[in-house]
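Note that one protein chain is taken out, while the other chains of the complex remain in position.
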Amino acid sequence: MPAAAEVTPPDRATPVLELRGISKLFPGVRALDDVSIPIHAGEVHMLLGENGAGKSSLIKVLYGAYQADAGEILHQGRKVTIASPADARRLGIAVIFQEFSLVPFLDIAQNIFLGREFASRIPGHIDHLGMHAEARKLLELLGMEQDTHTKVHQLGVAQQQLVEIAKALSQHARILVMDEPTAALSDHETERLFKVIRRLKQEGVAIVYISHRLAEVFELGDRITVLRDGRKVSSLLPSETTPDELVHLMVGRAVDTSYAREFCDRPGELALETTELGSDRGISGVNIEVRTGEIVGLAGLVGAGRTEVARAIFGADKVTHGQVRIFGEPLNGGPDVSARRGVALIPENRKQEGLALIRSVQDNLLLASLARLFPRGWFDPAIGRRVSVEKIDELRIATPSPLRLVRYLSGGNQQKIVIGKWLNAGCRLFIFDEPTHGIDVGAKAEIFTLIGELVSKGAAVLMISSELPEIVHVCDRVYVMRGGQVAGHLTRAELTEANILRLAMHHE
Amino acid sequence: MSVSLALRHRFSAGAVALGYRLVVVIAMCAALALASDAFFTESNLINVLRQAALLFLIASGLTLVILTAGLDLSVAANLGMSACLVASVLKSTGSPLLGMLTGIGSGVAIGCTNGLLVTALRLPPFIATYGMLWVLHGLSYYYMAGGTIYGFPPGFREIGSGYLFGVPIPIYLMFLFLAIGWFFTARTTYGQEIYAIGANPTAARLSGIPVKRRLVLVYAVSGGMAGLAALVYLARLNSAEADIGEPLLLPAVAACVIGGASLFGGVGTISGTLVGALILTLVLNGMNLLQVNANWQPFVTGVIVLAGVWIDMVTRKRTEDRL
Partner (left out) sequence: MSEMPTLAVQPRRLRAALAATPGVAYILLLLVVAFGMTSKDFLSGANLLNIGMQSAILLMLALPMTFVIMSEGLDISLGALLTLCSVVLALMLVRGNGLPVALAAAVAVGLAFGLANGLLVSVVNVPPFVATLGTMGMAQGLALAVTDGQSVVGISEYVQPIYEGGIFGVPIPLAFALGSYALSHWLLYHTRFGSYVFAIGGNREALVLAGVRANLYHIGIYVFGGCMAGMAALLLTARTNSGHPTAAIGMEFDAIVAVAVGGTSFERGDGWLFGTVLGVFAVGVMRNGLNLLGVPSSLQVVSIGLLVIVALFVDGLKRRP
């Protein structure tokens, strides 16, 4: 592990906010580990890190959603506690999320002052004139020309974002945290946002800015902090580093070598082939091939469109363009058709999309194979039980009985049940979306062993994952998504974390 | 080890819940027997079973809809409309067979329409069936024009008023449909799929279950049972009016809720609904015996529905917290 390099330019005063030794632990996972970051007024502090590096945990600590387990927070040099969003507000900390908290059918002024409406002398009556005048002033500060009476739903994303910023400013925010603010903006709107940010800098506002676009980091940033695995890896000035170095700082995690796989050197028949696939969820021109015996990875940043590709293939989303072929035959229709054709989707959000939590292990294991096991419609619980017990043994699912409700099982076991459900259905193409998400280290190796067994027995696997070391360790080859399209393809020889990240992050 | 835990190791959760409710039934019978001499007479008990049977017939179909996290508010109006149609068919053709076919047919047709409103038009079930309730209400009143149709062929009347070995036919129907209902929910793939849809419609869909088709089926069955109940009701009353079904909506919902069906879907059984119908009928019967003004019955039923829903919500929260 490279030593953390502390850089403090000589002319800076006390940081307006400072995190010292912040740690946050969850069962089996260190979300944050001894992180110390100074945030200075009038500076744009870039926060970099790949998925799961700890950025969102850090934000949550900053605005009071999480309480740190260790470490302290200093405001203007004095120790403070941020136990709730109200505390954060009082300290002048405001967070602009990617999903805005705006009320669509109220106007700009009403949204800015939601909860803090101006009272007039008539009891209960809102002082519209005063409120709108104040809102007008804030919008002018941000260079926004919209009429404050415009309803927020009529605004574009960029303008809604500015309204959010206005809201933060109206609460006298001195520290603004922005999470991927340019993700949904056009180039022109991004420029406008940068102008606003620079103006705020001049006013002395501190900005913590999370981004994956390295170009932005260098254009706008005054200071860069890189997180990895919950730890601060480095704190640098943009003038002292290069995009390549940043990429290398972000990757390079220790690999869990408890699972080793024999890679596929002779892939079998073409199980999945997509041609110019596009859906109404923002993906287009996707061309992917998966053969039996292979584990093909699908990498990319959050929001790049990986899950959308999986859903389009499976028929969960409407395919608007292009075609999907399963073992040579075109696949059209919804999930019920796909399931019958032997395609399985193990969703990222297993609790909401993969399991019926209030039903038993047995019920869930049979969920996708009812038609296949009982073609005439007569359900025989004895057969059902036998099949479930077989799967429970085969997958080593830890449950006292097949009748136990799934909600009581651990994440790893729940995931095994989702996989088991599809094994019962006799599938040959498996699409995994974040298969080890929220699973502790011990169970992860088991899941990968399972997946490995699947392909060695003749199935084909398409695997979406945000854990780069796992992709490198497990996949035969990888497609990298970016902005709803396939940005590139890496063969086994080219498969390194750095290469994946480069393709995913718009930096060749 | 507490009693409930001990029980839960031997029996499934469903069986335990049913057991608790049966205990309630027995306790109520005991209490009513003490409170009134008129309770434990043959005529009163048969009466209770008759009422419970009729209620069960409607509520059993409704249970299936509730299992999918939906609600069919039009069941009572469906019963009314179907009953009026059956009545006029009986009067004009004199054929009990045609009457029965009309009843079931009308019920199923209305149910299918509900199903299509929910799946094809994507209307929320509560709203779709609520609208249907008023449409049927209006149609029945228009059709009957304020009049009554009475005097049905004796063959037909057997359904409601007839006896077999001294037991009224409706009670046989109750047990018959208890068996059919149990079989459908516990021994067919459709039943398993319906529970899955109620428990998590997204996961069900993503597991390859044809959700829309099953929903239409469920509403069609609910409608069909309303049609069947119309036959029984008609056969007993020997007359039909436009508002014949109106008072049955709340009791039907109450029976399902008391029986343990959760309005959030995925939980509930046909046998539970049967016991629920029994419990509700006992409550109302008790009110009658204790000379409480009959006008209080709708109020009490409303309170019971709310109490049942509240209990369902509280127990759900408790088990979620325990995680």
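Labels for the chains are A and B, by order of writing; each one numbers its residues from 1.
Following the convention adopted for this analysis, a contact is a pair of C-beta atoms (placed from the backbone, for glycine too) under 8 Å apart; a residue touches a chain by one contact, two chains touch by 3 or more.
Being a predicted model, the structure only gives us computed values, none of them experimental.
For the chain missing from the display, the contacting residue among B:V16, B:A38, B:L101 or B:L139 is B:L139, taking the whole complex into account. The omitted chain makes contact with just one of the residues A:G42, A:G71 or A:P85: A:P85.
From the set A:R30, A:H128 or A:H489, the residue in touch with the chain omitted from the display is A:H128, counting the whole complex.
Against the chain not displayed here, chain A makes contact via residues 85-86, 89, 101-106, 110, 114-117, 124-126, 128.
Contact between chain B and the unshown chain involves residues 71, 73, 117, 121-123, 126-128, 130-132, 134-135, 137-142, 145, 242, 250, 253, 263, 293, 295-303, 305-306, 309-310, 313.
Assume only the chains that are shown with their structure count from here on.
Once the centre of each chain is set as its mean CA position, chain A and chain B turn out to be 46 Å apart. Residues 12, 186-193, 195-196, 199-200, 202-210, 266-267, 323 of chain B are the ones that touch chain A when the two sit in their complex.
The touching residues of chain A, counted against chain B in their complex, run 314, 316, 334-336, 338-340, 345, 347, 352-359, 363, 366-368, 370-371, 374, 377-381, 403, 407-408, 421, 425.
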